[in-house]
Each structure stands twice: as C-alpha cells, then as structure tokens.
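Next up is a structure, given as structure tokens.
== chain A ==
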Amino acid sequence: MSRLVVDNLSVTFRGTGRAVHAVCGLSYELQAGRTLGIVGESGCGKSTSALAVLGLNDRRAEVTGSIRLDGTEIVGAPAAQVRALRGSSVAMVFQNPQSALHPMKTIGTQIAEAYRVHHPRTSRAVALKRAAEMLDRVGIAAAARRVRDYPHEFSGGMRQRAMIAMALINDPSFLIADEPTTALDVTVQAQILDLLDELKDERGLGIVLITHDVGVVSTVADDVLVMYAGRCVEFGPTRDVLDDPRMPYTAELLASLPSRAEPDALLPAIPGSPPDPSRLPSGCAFHPRCPHIDLVPGGRCHTALPELVGSEPGRLSRCHLRSLPARRTSVIITAREPRTGAPSDEPVLDVEHLTKDFALRGAGVLPGARKRVRVVDDVSLAVHRGSSIGLVGETGCGKTTVARLIVRLLDATSGTIRYAGTDLATMSQADLRPVRKDLQMIFQDPVSSLNGRHTAHTIIGTPLRVHAIVPGAGVRNRVRELMEVVGLNPDHADRYPHEFSSGQRQRIGIARALAVEPKIIVADEPVSSLDVSVQAQILNLLSRLQAEFGIGYLFIAHDLTVVRQFCQDVSVMYLGKVVETGGRDAVYGRPAHPYTKALLAAVPDVAAPRRGERAVLSGEPPDPAAVPSGCRFRARCPIAQNVCAQVEPPLVEVAPGQRVACHFPAVGAAAR
Partner candidate 1 sequence: MTARIKLTVAVAVVGVLTAACTASHHTGPSVSSGKAQVAHAGAAGLQLDPTARGPAPNVPGAKSGGTVTVLDTASLATGLDPANAYTTGGDEILNLTVRTLTHYQRRGDSYVLVPDLATNLGTVTDGGLTWTFRLKDGLRYEDGTPISAADVAYSIKRSFAPELPGGTTYQKEFFVDGLKYRGPYDDGDAYAGVDAPDGKTLVIHLTKKFPDMPYFASFPLFSPVPESKDNKKDPQQYGLHPIATGPYRIASFKESHELVLTRNPQWDPGTDPIRHQYPDRFDFKLGQSYLTASQQMIEDRGSAQTSILSGIDAPTYSSLMSAPDGAQRLVTGTEPCNQFLYIDTRKVPDVRVREAIGLATPHASVWKVTGSVPGVTIVPSTTLLPPGTPGRIDFDPLGDGSKGDGDPAAARKLLVQAGSVGFKIRWLYASDFPVSVNVMQLFKKAFERAGFTFTATPVVAEQLSAESNNPNAPINLRLGNWCSDWPSGSSWFPALFYGPLIKQNPHDAPNESFLDAPDVDAAINRIEATDDLRSAAHQWGELDKLVMTKYYPAVVFGSGREPVIRGAEVGGLHVDSTLGEPFYTDLYVS
Partner candidate 2 sequence: MTDASGFGFARFDAEADLELDAPRQTVWRALLGNKVAAASGMVVAMFVLTAIFAPLICAAFGVSPNDPHTELVGFDDQPLVGPSLHHPFGVAPATGKDLFANWVYGARYSLLIATLAATAAIAIGLVLGMAAGYLGGWVDRIVSWLIDLFLTMPFLLVAAAVAAILDATVGRRGSGAFQHAQFVALVLMLAAFGWTGMARLVRAQVLSLREREFVLAARVIGCSTSRILFRELLPNLTVPIVLGFSLGIPSIVTAEATLSLLGIGISTLPTWGATIRDAEPWWRADPGYLWQPVLALIVLVLALNLLGDALRDALDPKIRR
C-alpha cells in the first residue's frame, strides 16, 4: 500500500519585498485508496502545498520539510528523480481545463506525450492507442476518433476528463486534484466528482482533492483538512469535521453557507476577509475574525499561535479553546427584518416573451449568409417591489443575456419589458436615460466592474452627477452617506479600487447602483467570485437594502443554494428557455421539471448524500447553435419519450404559481 507523507512542509516566497509564508508546517499522510480533501479560501496556501508535492513551485519558492512517497524523499531530491515521479507515481489535475491543455496540440498527442515520457520506447502509435483507451475509460464517447481533436473542440467537462485521462495514463498511485471542478457547471461537477470517486475505488488511487467548496469535500473526501493562512487548522474524517467542527473558523465557515441557512434569514457571516498571505496577523491568524476571542484569557490569541492538537483519535484542530461554546445567540438564525411593505401583486417590472437572436460572426462572406442563434427564447418574468426573483441555470443558458436585455445593454429581438406603464424594450436610448435611474445593475466581478482609474468617490458620485440627483456641492456628502449605507468607511472615499478588498469593492459597486435610488436592481452573479465567508456578508447587505428601500431584485446565479436562501421566486432556464418557474418552496420543495430536479440533486451539499445515492445528470449543456427539436432538454432527460422529440412542451401551471415546461411534470413530488 503506497503512502504519501507530508511532514512539516513549509513554502516561503522571498522576493524583493517581505517574505511570504504561503504554507507553514503542513503535515498529512495519505494512503492509496483514500481521498483527502483540503479546504480553504483564497490565499490559504492549499494550491501551493499541492504544487510542492510534485516540486512544481516557482523557482523563487523555498520549500522545507519533507514529502515522502513510499519512503522516497521529494524535497531537495535531484531534478531528474523528481521528474521521474511526476506523472508516473503522482499525477496532477488542475483547476482550469481550458488553460491546462495546450491549445495547439491535439488531445491525443498531449495524453500520449505523458505516456511516452515515462515509456520512452513506446511508439507514437501505441501511445496514441493507449490514450484513446484511457479517454474511453474516463467517459469520452468515440474516443478513438476524438484523440485527434484539439482542446477547443471539447466541452469543459470533456476537457477535464481528458486531463484526468492524462493524469492516470501511467497508472499513478496518487492524484492531486487542484480545484478540479471549480470551473465547471454543477451538473458536470457532479459527474467529474463521481468519476474521480470511481477511479479511486477501481485503481486504489490516493487522491488529494483541493477545493474551496466544502460541499465538494463532503461528497467525496474520506478525510478533510481545513487550511487557513497557510496552516492546517483542522483535520479529521469528513463527516465528523462537518458535523462537529472544533476550530472556530471551520464552524463559522460552515455556518455561513447559504445551504444551511433558513430562507430569508440573515446569514451568520464571518466579519472581515481572508488575510493577505504577505501580512498575516500575529498569534492565531484567525483571531481578528474570531467570535470567541473573548473566551481565551490573556489575549493569547493575539500573541500565541495555538498548537495543532488531537482532541480525539483522528481529529486535530488548532485553537486555544479546548471546545467551542454552543452557537452564540447572535448568530443563531434570525428572521429577516420586517419588510417595509409586503410584495404587492402588481409587479414593478414585467418582462414578457423576451427573445434575443445573435448572428454568428464570420459565418459567411456575405452578410446575408450569417447564421442566427436564439440565445433567449420567449422568457417572461416579473419583479415585485421588495422581493427577489432568482434566475438559475447552467453556463450559456442565457441568464446573463436576459439581465442585459432588461437593462438594455442589449436590444431584444422581440418581447416587452414593461415598467411604469411603458415598454422599455422599444424605447430609444435617449428616452431611456431618465428611466435608468430606477433600474440598476450589480455585476459579478468586483475587479472589472470598477474603473481602476477613478476613486471610490468618483465611481459612486458619477450616477449622482449624470442624473443631477444632488447639486454638485452635495455629491461629496451623499457619497459618504452611501458608503456608510453599504458598510464602507466614508473616509476611504478617495482611495482607488485596488486599495480595497474584493468584498469592499463589491460594496462600492452596490453603492454606485444605490446612488440613484433604484426601484429594481438586476444582480448578475453578485457573489459568485467572492470567498464563502465574504459572500455571506454581501448577501446580508443586499437583504438589508431590500428591506430598507423596498428594492426588487432580479438575482442571477448558478448557485442554487444562494438563490434558495435569497429569493422568493425562482425561474430555471435551460438553453434560453424558462423550463420551470414558481415560488421558492414549490420549486425547491416539489420540483416538477426533471432538469430542476437534476440540478438540485447535483448541488454538492454538506448535507447531501454521497455518490451512488443520488441521480447525476448525464451530458453537458448543448450548443445554443444546435438546439434539439421538441423539448430541448430531452437528450439529457431520464424520462424522455417519443413525444418529447416532436412537440415542444409549453410552460403550463402545474400548481398554484408553479409553471413547468415538460410533458411529464412530476407534480406534487417532493424534492430528491
């Protein structure tokens, strides 16, 4: 039985500035046939520690400690010796299958190359044949033919399968998977996780699974290691750690997950943001954010680094507290503050039959020959005052296009957007300008959504000036007020975006949207690029603003748990169409469309069952340019019948307020 032993591993970067201790004294041991999940937020050192196992760190990285593979020391070993281990004994799968494959070489060549490196006497043809076999094993159909394809001809999930095939072609004992599913859709993520799990069993692999998503760990890892600021803060069998965390960080992180929260409740967010690895707090790195700091006498949390100690066999945690107190009352889920007004029946914004066609670029020499693709097809939805509607679906389903159509960043091909008695869809941009005040947008990326050349003051003040909301002299004060509203220090108004953390940047973006006192905010994945602990803060802020100002949200997300926590109504989109829509309780509680069901099932939830106990949706979202006939979901649908190929199901009400586009809706069935 092979063993991978990591002992007191430290990785330090020494550049011109101060030394960065990315990983400090990390130890773990992994046996073949088991999966170790390493969890942590950005900058915690989880990926750096993984790279160290294969000696892949940057030249400037100083690696100390010991990494032994079946007794062979890797740290400090000659380059050739380490190279011989790479890919043959320990293989690696990276986060982004898009960029991890060479774009100009065929999949087969790249996989075969991995084989031939370690089997130098193998011919190209034989290696290619093996590559095809391996591709077949990881679930690529027609593998023998597809070895000749280039990465861009593969879908994201297929690319990750190919990466796994490449990693496993030399039959390694250990596989290090660094965020292998982060870039993938939730349904595909489930497939890949299942695949990894299967392969582990089949080949007796030892897997190190690195992820920021506790849900992912919970579904496949045997043991879990929680990292914070370069150190292991908690270790133990997955179930035990998730059910009974011993370290405040783990506990708070789990508590802030929307999936564990009651709908509409404020989330018990961890204050602050993950520390910058180049300036770690003294003592326990978590102490500035820790709710229990008062329980440790003498301020030891500020000064002394707690040891990693075992409270019981197989469990380790790093905290001065022997045991955590019961959850504080203050963090216990509280109902959202009462709304200023109940959602009225009359929607503020009523979108009907919205349709958008795009021309495929460069399809022909003549303009007329352009092929058109319908990316949004007959979408209707309504936003009510003081209420949120969630729009969920996989990548490319058209949800972002819907958002941009509504705020008229794009012009709809047909359909109406009724607001305050007028149709925004046909309004000219000039006429639209005054209406824009009422209709704002929050964006996904806190980096790209702020102009780096402007100060926070300018950014928040621009809408005030454009719409002349306050007189010129009043702008300064109004910006300060807005900053306070979104929880920013008004004294930081003259700072540039890069001087703020990503959570703070997102707050600036919210303040900018808020400046015009909008009635409706379209939020396009506002929290998906934030760390879990920060995500909760932003969701809380959005809730608070809704309660305070009665704003109606159109909330776009791929994360179903966030939507459930945040939105009263949900619409599920598939390939440009809404396939199911209704109240939160109905859609989550009694999903009627097989796609909705599959989506819900695919969410890796801390509380979710392990592999094999749930249905995983096969296939990947098809190309919008090639929509299947009849029901567009039928190719992936487990209950598809002949009629589905011929007749497109209309959106019909199956229960009060719940409408589904399916020939065979699962009426009244409970979720899962």
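With respect to how the candidates were assembled, all candidates are chains of the complex that A comes from, given by their letters.
Brief remarks on what is shown
In the analysis below, a contact is a pair of C-beta atoms (placed from the backbone, for glycine too) under 8 Å apart; a residue touches a chain by one contact, two chains touch by 3 or more; residues count from 1.
Quick caveat: nothing in here was measured; it's all calculated off a predicted structure.
What touches chain A in this complex, out of the candidates 1 or 2, is 2. Those residues of chain A whose C-beta lies close enough to touch candidate 2 in the complex are 16, 404, 407, 409, 432-434, 436-437, 439-441, 443-445, 447-454, 459, 462-463, 466-467, 496-498, 509, 512, 516.
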